[in-house]
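Below is one structure; the comments refer to it alone.
Complex shown without one protein chain; remaining protein chains in place.
Just so it is clear, A and B label the chains in written order, and each chain counts residues from 1 on its own.
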Amino acid sequence: MNNKPDFARMKFYCDENLCIDCNGCVVACKEAHEVPVGVNRRKVVTINEGIVGQEISVSMACMHCADAPCQQVCPTDCFYIRADGIVLHDKDKCIGCGYCLFACPFGAPQFPKDGAFGTKGKMDKCTMCAGGPEETNSHEEFEKYGQNRISEGKVPMCASMCSTKALLVGDADEVTLIKTYRAVSKGKGIATEAMGW
Amino acid sequence: MANTWGYGAMTNHIGDMQNSKAIIIFGANPASNHPIAMQHILKAKEQNGAKIIVIDPRYTKTAAKSDVYCRIRTGTDIAFMYGMIRLIRDNNWVDKSFIADRVYGMEDIFTECEKFTPEHVEDVTGCPKELLIQATTAFATAEPGCLIWNQGWTQHTIGSSNTRLGSILQLTLGNMGKPGGGCNILRGHDNVQASTDLGCLADTLPGYYGLSEGSWKYFSKQWNVDYDWLKGRFKSKKMMESKGFSLGLWIHGVLEKENAANNADTPLKALVCIGNGISTITQTHKVKEALDKLDLVVFIDPFVNDAAVITTRGDNMFLLPAATQVETSGTVVNTARSAQWRTKVVEPLYEAREDQEILFDFAKRMGFYKEYVAGMGKGEKFTWPEDATNEIARSLKTIGFQGRTAERIKKHTENWHLFDSVSLKGKGVTEKEYYGLPWPCWTEKHPGSPVLYNINLPVSQGGMGFRNRFGTERNGSDLLSAKGSAPVGSKIDGGYAEITYKNIEELAGITLTAAEKKAVEGKNWKTDDSGILVDKAIEAGLAPYGNARARTIVWNFIDNIPKHREPLHSFRPDLVKQYPAVKDRKNHYRTNVRYESEQNAQEWVKDYPINIVSGRIVEHMGTGTETRASKYLAELSGEMYGEVHPNLAAKLGIKDNEMMWVYGTGEGKIKIRCKYSLRVDENSVFLPQNFSGVWSGESLESKYPKGTAPYSFGESSNQVTSYGYDQQTSCPETKCSLVRLERA
Partner (left out) sequence: MENTNSFFSRNKAYILTLVGLGIVGFIFVKYMMIMDWKYIFDFVLSMASGAGVAGVITPPASGYEAMVNTAFGQNYEAIAPEIIRASNERQEYIWWVFVGEIAIFCVMYTLYGRKSATVTNPDDQVQVFSLFHRAIIWLNVIIIITLAITGFNITWALRSGGGELPYLLRSMHEMTGIIWLPFWLLLSIIAFKDAKLLFNNSVINKIILLGKYKPMKRVIYIAFVAMGAGLLVSGIIIWFLHPDAFTHGQFIQFKRMLLYVHFGSSVLIMFFLMDFLYSVLVSVKGNLKGLITGKYPREHLEQLAPDVLVDIENIKGN
């Protein structure tokens, strides 16, 4: 696989055949970034709960779209998309208007209720553990955006904590390879390491 | 299980499930309770093509990943399994050679299963017969298949029968003793296996040695104390050798005068509780009464034990802060019998003290500290926890702890990355060893036994047959395994009794030297400190504990073979006549326990028409004392609720998210939120068991010392669970209670 970071394109993928709605990803993210109560950068959506044979769960957060609608609508242009596809934003510019939430198909932008007069505060969303515009790994970056694991070469918190490795994150080609491997090895009688794929 | 084949522990291990071609799950919800173990089940499903079959009264998150789901009424697992066994018998899916070689008493099972036709099973369990057939076919035709259970089976009056019949089911199919098969009990806590291994039970010394005089004498020797001194600590030899009050039944030792007769004519006067669990037994209002009545109550816990706030006693209650697992070092043993080392990461915070420090302090003040630490053999200059670990290894021979020294365990934990999670085999410095040296690990050279009862491996590599624990013959039948059935490389090609000083020479085909003979005089494999018996046995390819048949008949149990009995508070009173509870028991763990009289006291279902299904939710653990003090977990699941089917709720006039009262068969009642859910059927309510801090609608927040209250509170489901205890183990029957729901 191509290991050059210049060509990486970071993606999330959650396999709904493996997601068991354990919320490990949700809590891991909140703990790692000390997100305020009431904001969920990541959430698990379960549909058809309790209906035999139809219940499905999937973990969702910001999908770091290539054509991010949030970035297109932001009136202060506070978003920036890294070369590897991770969509980040600048909380200093954010005015908390909420346009990004209206435009996002996934409901990724979240607003804590700590703005003036109890209105929406600055927008917060999944950063794919890549921090923000502040200096990397600085105290300010952690206070505003949470950990910057990508700069340390670590897997984002949610995927690293996923109990069943339903949630994968990484270069699109790598993730595709894993999913292809899973599909090809279906039913073939192969056993694999724990916490791997 | 111990009564079926010798050891009562998970027979295979967690990663081994990836080798299964079918996984049947009764009374367990690994997706919620063991999310990490669930990955292996899902890998088995995805990569190994395994069929996942879930039998549960509730459509759980695990059931959502299943291929076949069977909804049964709570407490009817035995009927379902006999239905399966009958189909297995009729379709010739029985593993005849396995039974012929290694099982005793199967004919009785095949006789008992006769009346459980698919139609009758449908009547008793409520599961359509097509699904029974589908589930049985899927499980029986796949090879190998493993069976998972946990507290959905043990917490019934017939829990002990449930687990025996599950074991028997696996014997019928020949799924024992092979990778991918086995009985995989996914126990709840990362060290609960060790807590039972080390005898935190009411009916045995550590290592399941029991309470006989011989066992006490053995342990006095291990602990370097005088047997008579030890005996003198008890009121009488009789009491020393009697089973004590169990977790489920202790309250009756406080509250009911009649039980004093079983307890040397005294009620219980004091309680020291280390860790949570007091509020996980049924009838919390009785627990409160008992706590109020005691002379002394001590809780040792890092968080305020939720039992501490339900009591209204004024005096003599103490909370001693204990350290958590990151503030201390030592070994833990997981559900798959592997030992791991835990290293202290931070010194105990605030006023917390490590558990051993607290206990040593007690021993010092009570004047027996010297004797207390004598077992480590270093006087008062011991190194904790290494010397304690080695003392344990040396002493617990029944379960083969001898090889699990502190040094070996540490090496494994430090080299965690060298082990394969599916076979547990190590590489490099841990080559040829299995991760955590799963017991039995007979000697310091032994690699551990990841898959129990596997005769395809030599004993020195972790193989063994079933244990010879119940004698060598019964009613003219041989209880030892048949000719040709023995671990690979065995000197004896067939069954043999457990190794003692008397038979070692004959069985191993050796002659002991005079010194060796003297060393092992009067001993057997469980009591021989020299290790000679075990060493010689393994050299000869013999398992120290013998090579016998598993038995389906337990002659000292009330039910010789597992029998279906309706729960004490049965949803189907018409079936109670056919399947009644056992007669009331006297002196069952020092308590006189009602069975038949409770079941027949009234037609319970008239006043309490709804089944409880109770269980854990993934966000919380145990009674939630620790997890509800985590703000994010409290955010995800902050309130007690009951899952009710919309049709039932419509009949009762309760809207989604409205409050409702739940009335139990005792005097307990709780006020909780009604949550519409399709997971339960129309006759049940699901109650999570992880909440406490609210008492019948009143918040107990003010009872917590300042700054110690958790973020979220809720009613404890056990306020409305019913009286009932397993007929052999006294485990409380939390899984079969009846309640009444009313709009609040």
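Please note the rule applied: a residue touches a chain if its C-beta (ideal position, glycine included) is under 8 Å from a C-beta of that chain, and two chains touch if they have at least 3 such contacts.
It should be emphasised that the depicted structure is a prediction, and the values quoted were computed from it without experimental measurement.
*Asks:* Looking at the whole complex, which visible chains does the left-out chain touch?
*Replies:* The chain that is not shown touches these displayed chains: A.
*Asks:* Write down which of A:94, A:128 or A:162 is the residue touching the left-out chain.
*Replies:* Answer from the full complex: A:94 touches the omitted chain.
*Asks:* Among A:18, A:32, A:62 or A:78, which one is in touch with the chain left out?
*Replies:* A:78
*Asks:* For review purposes, identify every residue of chain A that touches the missing chain, sorted by number.
*Replies:* On the chain A side, contact with the omitted chain comes from 16, 38-40, 43, 45, 47-48, 54, 56, 58, 60, 69, 72-73, 75-78, 90, 92-99, 101-103, 105-107, 110-111, 113, 115-117, 119-120, 122.
The definition used in the following text is that only the chains that are shown with their structure count from here on.
*Asks:* So how far apart, in whole Å, are chain A and chain B when each is placed at the average of its C-alpha atoms?
*Replies:* 39
*Asks:* Can you tell me which positions in chain B touch chain A when the two form their complex?
*Replies:* It comes out as residues 15, 18-19, 31-32, 35-36, 38-40, 42-43, 46-49, 59, 61-65, 69, 420-422, 618-619, 631-633, 635-636, 677-680.
*Asks:* In their complex, what parts of chain A are in touch with chain B?
*Replies:* 17-18, 20-24, 26-27, 30-31, 37-38, 49-53, 55-57, 163-165, 182, 185-195
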